[in-house]
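What follows is one structure encoded as structure tokens, with my remarks underneath.
All protein chains of the complex are present and in place, except for one that has been dropped.
After this line comes chain A, so read on.
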Amino acid sequence: MASISARRLRKELNEIHAEGCPCGIKLLNADNFETWFFSIEVLGESLYQGEVFKLMFRFDANYPISSPAVQFVVDQNIQAPIHPHVYSNGHICASILGTEWSPVLSVSAICVTLQSMLASSKAKERPVDNDRYVRTAPDNPKKTRFQYDDDTV
């Protein structure tokens, strides 16, 4: 299938294989053009030193015009980071995944952004409305309309 999304993802995958991921990010699985997994850790001094998280990317046919659905994987082995913009079900409130998405961004650009989001965190805490959100959250974080109210972290 030569849709834009497949061609674009193949190109990104080739780049990742050729040049490698940015520091601290590893490709775990990219068997198809629908769901990719990455491991992510923050290098250097930070609150999350030594912790490894797993990211899931889900692409639809409109990628890269529409943003991918990105979330931290939460299961019995691995948890989402405790961060004011990350809900305990792994959903991430980041403007780059919503209104500020631009088609020129790529998978590795998202990884780097999330890495710096973790690195700049000053307190390990859940978002204030975590319980309320997690109770009613849709499966796909793209269905949520986040309010991006704090761009310092």
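Keep this in mind: contacts are C-beta pairs under 8 Å (C-beta built on N, C-alpha and C of every residue); 3 or more make two chains touch, one makes a residue touch a chain; residues count from 1.
Keep this in mind: contacts and distances are computed from a predicted model.
Novice: Under which of the names "MMS19 nucleotide excision repair protein", "NEDD8-activating enzyme E1 regulatory subunit", "RBR-type E3 ubiquitin transferase" or "Ribosomal RNA-processing protein 42" is the non-displayed chain listed in UniProt?
Specialist: UniProt lists the chain left out of the view as "RBR-type E3 ubiquitin transferase".
Novice: Given that one chain is not shown, which residue among A:N32, A:Q49, A:N62 or A:N140 touches it?
Specialist: A:N62
Novice: Taking the full complex into account, find the residue in A:E100, A:E125 or A:D139 that is in contact with the omitted chain.
Specialist: Answering carefully, the residue with contact to the hidden chain is A:E100.
Novice: Tell me which residue among A:I4, A:C23 or A:L43 touches the hidden chain in the full complex.
Specialist: Answering carefully, the residue with contact to the hidden chain is A:I4.
Novice: Of the residues in chain A, which ones touch the absent chain?
Specialist: Interface residues of chain A facing the absent chain: 4, 7-8, 11, 62, 64-66, 100, 102-105, 109.
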